[in-house]
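Excluded from the complex is one protein chain; the other protein chains are retained at their positions.
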Amino acid sequence: MENTQHNDHNDDHIAVAHHPSYGVNILVWIGLISLTCITVSVAGINLGSLALSVALIIAIVKSLFVINFFMHLKFDNKALKIFLGICVITFVIILLLTFFDLTFRT
Amino acid sequence: MSNHIEHAEEIHEIHIHRDDFGSRMGLWLFLLTEILLFGGLFLLYAGYRYIYPDGFIAAATELDVLLGTINTIILLTSSLTVVLAIVALQKSNKKLSMFFLWITVACGLLFLVNKYFEWGAKFHHGIYPKGPALQNMSEGEVLYFGLYYVMTGLHGLHIVVGLAFIGFVMWQIHKDIITSTNFQKLENSGLYWHLVDIIWIFLFPLFYLIH
Amino acid sequence: MRPNITQQVDESFYIIMGISVILLMVITAAMLYFLYKYNAKRHPVAENIEGNTTVEIVWTVIPVILVLFMFYISWTGFKNMRDVPKDAMVVKVNGQMWKWSFEYDNKKKSDTLYLPVNKNVKFEITATDVNHSFYLPQFRVKEDAVPGRTNYYWIRTDKVGTFYAACAEYCGLNHSYMYATMKVLPEEEFLVWKNYFPSETGKDTTATKTDSLKTSSTVADTLKNKTDSLKTTSTVRDTSKSMKDSLKTDSLKKK
Partner (left out) sequence: MANGTIAATGKAAEVDFYHVKGRHKGILSWLLTTDHKRIGLMYLVFIIFFFLVAMTIGVLMRLEMLSPGETIMKPQTYNSLFTLHGVIMIFLFIIPAIPAVFGNFIMPIQLGAQDVQFPKLNLLSWYLYIIGGALAILSLFSGGGIMDTGWTFYVPYSVRTTTNVSLSVFAAFVLGFSSILTGINFIATIHRLRCPGMTWFRMPLFSWALYATSWIQILATPIIGITLVLIILERALGIGVFDPTLGGDPLLYQHMFWIYSHPAVYIMILPAMGVVSEIIPTFARKPIFGYVPIAISSLAIALVGYLVWGHHMFSSGISDTSRVIFSLLTFFVALPSGIKVFNWVATLYKGSITVSAPMLYVMLFIFIFSIGGLTGLVLGALNTDLHLTDTYFVVGHFHYVMFGGMGIIFFASLHYWFPKMFGKMYNEKMAKFAAYWIGIGFNVLYFPFFIMGYLGMPRRYYDYLPEYQIWHIISTVGSWILVSGILLMIANLISGLKSGKRTTDNPWGGTTLEWTTSSPPTLENFEVLPTVTAGPYDHTKIHGQEENK
């Protein structure tokens, strides 16, 4: 058993995270503002049951922008991505299992 | 299985070495708890919205979409300025960095002022827990406003904490404790601020944009 | 006929418990045996065993089978429990601090639960203030009484006799005194009671209860008080003489 296994103690090279430049960030911001406008105007249209999904999808896209660029997760260590993934999956599981109760109640 | 003995003098100084990534990891872990803190509330929201779809739609009409949109834009902008402050500091432009942070603080305060007027208007109309108007509303509406106050209130509290964090960081930048090579604290305050922003990104459509 | 719920619960219990006891004995026996056999005195040099994939698989797969079996047993019992027979008689149960009250399909109300024997009975359970739980220990089943919701279960009354219902969800000061007496009567007697006797809620039970608390007597007394009040009802019943006679003989015949 040689010491070949990856030990994330050693990857200090990403200690200082890479940040996108001014320009990229401003572009992301423009995207976010546009998405806000879209979601507000879409809300005016009567989409029925789709409305919630559309609103949520837009919100998810927006938050992905913030997470990946503003919070530069895209350029950061893989461990942090896994952490966030675990957290989101946990939340989804909780939601799902609770709804197994709510939707099947008599 | 090698059994050689390593003399590792060079690691002896490990305790003074700075671990930016470790610090960031700690903050991310904390953010996860924040996500789940609000997650609990989102779970309640989902449950009650499922049980009382009509009440929620009726109640949402009471909120001012314009005000909500303005607040969204304010928060998104403040998020941008935090990032720009980091980029500026990285480029050793301390003045510019401080300037961006001031904008962030201003945006945060503006957001709170808006919220204050929004809540004030609701209170004025008797829409508050045990308030006269709320008592005549349907169950779904009561729950909607209960959650509205709790969730936006908790979010507001996070804004306050975020502002305090950023204020502290600004003071340290001013004192040159945080510098272009040592800015993890600024990063962390930024990460926190973005999370508060993300939560708002979800609160906004869920409360303001239901029809 | 449908399997009896009460018996099914007991069966599941004994099967799962039986498997568990065997597992426990195997584990404990192995442990003690190893402690004895490989004691440092008897076995001074340990062997360097780091694991064995085959046994890992074995003791994963066997428990999987066992737990699936346990799940299956309890699930069949559960399905029976939730599937109320069509002919079940409905009794509405209401819990409040700290008494039970019952309402029958003819709007008749009572604090004592009278039921006909050999009948399927469905309880529709709710509460007015806080959570309670309608527990019939002798029938091995309970379901919470939650304000704003109606839960249900059903039982089959298979013998005449006196039973009791307890409150099994903590509900405050007198939680441990929240009993109701349950009388299973021969069907005719039950019908007479149901159709000819006045509603009797809130008659004396709460009073007795608080009294019994004050004098800090025991639950047993409380229950006895209730049975006493039951007895008074039956003396009332004696007055409706002609009916009584016919019923008595009938019920006797049945037994």
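The letters A, B and C name the chains in turn, as written, and every chain counts its residues from 1.
The rule we apply is simple: a residue touches a chain if its C-beta (ideal position, glycine included) is under 8 Å from a C-beta of that chain, and two chains touch if they have at least 3 such contacts.
Remember, predicted model here, so these are calculated numbers, not experimental data.
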{"item": "Chain not shown, its touching partners among those shown", "value": "A, B, C"}
{"item": "Hidden partner chain, touching residue among C:T162, C:S176 or C:S199", "value": "C:S176"}
{"item": "Selected residue (touches chain absent from view) among B:L41, B:I57, B:I73 or B:A133", "value": "B:L41"}
{"item": "Touch residues of chain A, complete complex, unshown partner", "value": "1, 3, 5-9, 79, 86-87, 90, 93-94, 97-98, 100-106"}
{"item": "Where the unshown chain meets chain B, residue by residue", "value": "1-9, 11-12, 14-15, 19, 21-22, 25-26, 29-30, 32-34, 36-41, 43-44, 47-48, 51-52, 55, 129-130, 138-140, 142-143, 145-147, 149-150, 154"}
{"item": "On chain C, residues whose C-beta touches the chain left out of the figure", "value": "5, 8-9, 12-13, 16-17, 20, 23-24, 27-28, 30-31, 34-35, 38-40, 43-52, 55-56, 59-60, 63-64, 67-68, 70-71, 73-75, 77-78, 81-82, 129-131, 133, 135, 137-138, 140-144, 146-149, 151, 153, 166-177, 213, 216-220, 223"}
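Definition applied: only the chains that are shown with their structure count from here on.
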{"item": "Approximate Å spacing (C-alpha centroids) for the pair chain A, chain C", "value": "49"}
{"item": "For the chain A and chain B complex, residues of the former touching the latter", "value": "1-2, 11-12, 14-17, 19-22, 25-26, 28-29, 32-33, 36, 39-40, 43-44, 46, 51-52, 55-56, 58-59, 62-63, 66-67, 69-71, 76-77, 79-80, 83-84, 86-88, 90-91, 94-95, 98-99, 102-103"}
{"item": "Chain A contact footprint on chain B (complex, rising order)", "value": "1-2, 19-21, 24-25, 28-29, 32, 35-36, 39, 42-43, 46-47, 50-51, 65, 69, 72-73, 76-77, 79-80, 82-84, 86-87, 90, 187, 190-191, 194-195, 197-198, 201-202, 204-206, 209-211"}
